[in-house]
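Presenting chain A:
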Amino acid sequence: DGESEDTSSEGSTEVELAQGITEDSIKIGTVAVQSGALSFIGAPYVAGMESYFKTINEDGGVNGRKIELIKKDDEFKPDKSVQAVESLIFDEEVFAIVGHLGTPGVVASQEIVKEEGIPSVYFGSGAVSLTKAGENFFPVQPNYLYEGKLMSKFAVEEFDAKNIVIMYQNDDVGNDGLDGFKDGLKELGEDSRLKAEVAFGGADTDFTVPIQKAKEQEPDLIILYGLSTGTAGILKGMENLGMTDVDTLTTYSNADASFLAVAAPGAPNAINNLHVMGWLEVTEESLQPLNDAMAKHFPDTPINAYTMAGWVAGETFVAGLEKAGDKLSWDGYIEAMNGLNYTDGLAAEISYSEGVREGVTQMSVSKVSESDGTYIFEQMTDFMEFK
Partner candidate 1 sequence: MLKIENIDAYYGFIHALKDFSINIEEGKIVTLLGANGAGKTSTLKVISGLLNPVKGSVTFNGENLLIYPPEKIVSMGIIQSPEGRQIFPQFTVEENLKAGAYTRKDKENIAKTLDKVYDYFPRLKERKKQYAGTLSGGEQQMLAIGRALMAKPKLLLLDEPSLGLAPLIVRDIFRIIEEINKEGTTILLVEQNAYQALSIADYGYILETGKVVSEGSAKELLGNSDIKKAYLGGN
Partner candidate 2 sequence: MNILTVKDLSISFGGLKAVDSLSFEVKQNSIYGLIGPNGAGKTTVFNCISRFYTPDEGEIIFRNDTKEHNLLEYKTYQVIEKGLVRTFQNVELVKTMTVLDNILIGLHSKTKGNIFTEGLRLPGVKKEEERVKDKVMKIIEFLGLTGLENHLAASQPYGIQKLIELGRTLVSEPKLIILDEPAAGMNHSETEELAKLIKRIRDELNITILLVEHDMSLVMEVCEKICVINFGKKIAEGSPLEIQENIEVQKAYLGGEEA
Partner candidate 3 sequence: MTMINTVVIYSIAALGFNILLGYAGQISLGHAAFMGLGAYVSAYITNTLPDMGGLEYILGILLAGIVPLAIGLILGLIALRLEGHYLAIATLGFGVTIQQVFKEWTGFTNGFSGMNAKAINLFGISLRSRESFYIFSLVILVLLSIFSYNLIRSKIGRGLIAMRDSEHAAQAMGISLFKYKLIAFSLSAFYAGIAGGLYIHLIRFVEPNQWGVELSLNLLAMVVIGGLASILGSVLGAAFITVIPEILKEIPLIGEIRNFSMILTGVALILVIMFIPHGLSRITYKIKPLVKKTRRNKKLEDQEVV
């Protein structure tokens, strides 16, 4: 049973500690895919989170308490995810769930998390419903719908594109991005700039058709909404079919060097016009702690957008912890989070207040730049919101 805590009365100094909290430790849990085909998402993600907690622990923990992370592998399956969340709440009796990854699992276990009232911080999911799920839910990363929307704003305002083609990966990620992008254009009253919506498969082996469909429109901007493999495939296909001088803009999921390492060699020209969305301030300096921690604890795990996401999950949770001080009941933590305005981390700003659970809404656009053979992203615009 998870209802072991209860803030007794406001006046009292002694707060009854919630489950998972002892004098010198805080037990929390995470659920993410760790094995199978999708482990390329979950593994760096969890490593990023864990390396953050390890760093914190090495510095003495939070208010003298070390963070103990219980990891559950749900294989990206909703039933296993529910199972894992249950086990974390009832068997492991964790204090909070941090960084639950994967929309199906997150949505499927939403009800039980809400029912128990356990704080759940950061979701590796673009599910829109999370912003309205309840006071104990703390989404952080922008959802794909929102990102899509914001992309339309950049497309219109920064690129000033007249003929836009959106190529989207035909799955939950891509469809959300597509919907958001269309919504955004509509709100801006610029629907007519979108000339074509072209679907592609994330695991496709031949991208000739979608690229030709895009080419027919003679676009001046292509929105590439898909995960790394498919997006890299499209870029290579564009290179092969001679479509190397069109601007392209892709999602923050691809905003990392390892994506470029895969995409650039096969598309040496097309890659130069690639732009990417970003919600994190990725400068060499801001990434330094992450890079150091990863090199120390997970030298074999790639550092990419997923790793950074995991790191931010850790940052956000700990920020709340620090603010809550010794009021480590669930309500105490939620209360502390409600006044959070965290700006020291990778993300520009993370803030919550009562009833507001928007997560990060500020994003910027970066452009690929090359210096002697290695490609990196360079921030090109300021952080903006869709408003």
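Inclusion criterion for the candidates: all candidates are chains of the complex that A comes from, given by their letters.
Brief remarks on what is shown
Throughout what follows, a residue touches a chain if its C-beta (ideal position, glycine included) is under 8 Å from a C-beta of that chain, and two chains touch if they have at least 3 such contacts; residues count from 1.
Remember, it's a predicted structure, so these values are computed and weren't measured experimentally.
Here chain A is displayed by itself, and among the listed chains 1, 2 or 3 from the same complex, it touches 3.
If you check the complex, the residues on chain A that touch candidate 3 are 34-36, 39, 43, 71-73, 76-80, 82-83, 86, 103-104, 107-108, 111, 170-172, 175-176.
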